[in-house]
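Every protein chain except one is present and positioned as in the full complex.
Entry: chain A
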């Protein structure tokens, strides 16, 4: 498989009144054709900023990509002129936002909002654009597309709105779809429908998906690969099996343990990760998670852990997994 998107050592900073916030600090990952990558992590860990950096949609006057490369089919998007970047947005790389209610224009008809992208990128006539819009609405499962095309946002339900968002994003047949918390604003049954829709569309169009979420249930259902982010860094990356069945980073373990489980007794309390993420105005010198980590060592507080490979697809940034670390046998093994 060829590498469609390759992010290398991405750094993004925001200027605020309090100083510079280093929101993304050295993120690297790659995405192949037809693959689904999930980026998970708690609020403020830099997952949305990473996604917006790929679209180059971070607000210009406050946010800036300070270092790194974003290679899309070999072209570096970080240095690409804005005009060429606009040509890619919506046609090659599309984005879906969290809340379709606020992410669609309330005073422009749905049809026009779907069609303007086609007209912009594919230079089609309005009649041809309309035909494509109708086809797209059908694909995302909206009945009566002909009539629906003329309607406005307030005439649709929450799930329908998200379907329209997806239709808008996919109408130019992009090769990458970035979905920023696409199911967070929806109720559970609709969430499942939307996730199924993503899968169907991927099968039909072969689009690669980057899905940003904090919902591990969504990850398990849709992703091939998972990046776990913490305080602006990827702390663990692997296939969905590796992350769910052999989590190695204490933060990943903590995330999985803090999920409610159906197979445990109802009275079992949830196991949250104590503490809160570090201040990104002044990120700690060592591992960002050290302050909350029950396994933290002296070295964790003072030195950044490097990535240790645990197989071809599984990488973790943790001193416990460093090849130089002493081998510790778990207690069960000693029994």
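To be clear about the criterion, a contact is a pair of C-beta atoms (placed from the backbone, for glycine too) under 8 Å apart; a residue touches a chain by one contact, two chains touch by 3 or more; residues count from 1.
Note that in this section contacts and distances are computed from a predicted model.
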item	value
Among "Carbohydrate ABC transporter membrane protein 2 (CUT1 family)", "Fe-S cluster assembly ATPase SufC", "Dipeptide transport system permease protein" or "Small basic protein", UniProt-listed name of the chain not shown	"Dipeptide transport system permease protein"
Identified contact with the non-displayed chain, of A:45, A:77, A:140 or A:168	A:168
Residue in contact with the excluded chain [from A:81, A:106 or A:269]	A:106
Sole contact to the chain not displayed, among A:88, A:201 or A:228	A:88
Contacting the left-out chain in the complete assembly, out of A:126, A:154 or A:241	A:154
Identified contact with the non-displayed chain, of A:57, A:220 or A:256	A:57
Contact footprint on chain A, counting only the chain that is left out	55, 57, 86-91, 94-95, 97, 99, 102-109, 116-117, 120-121, 152, 154, 165, 168-169
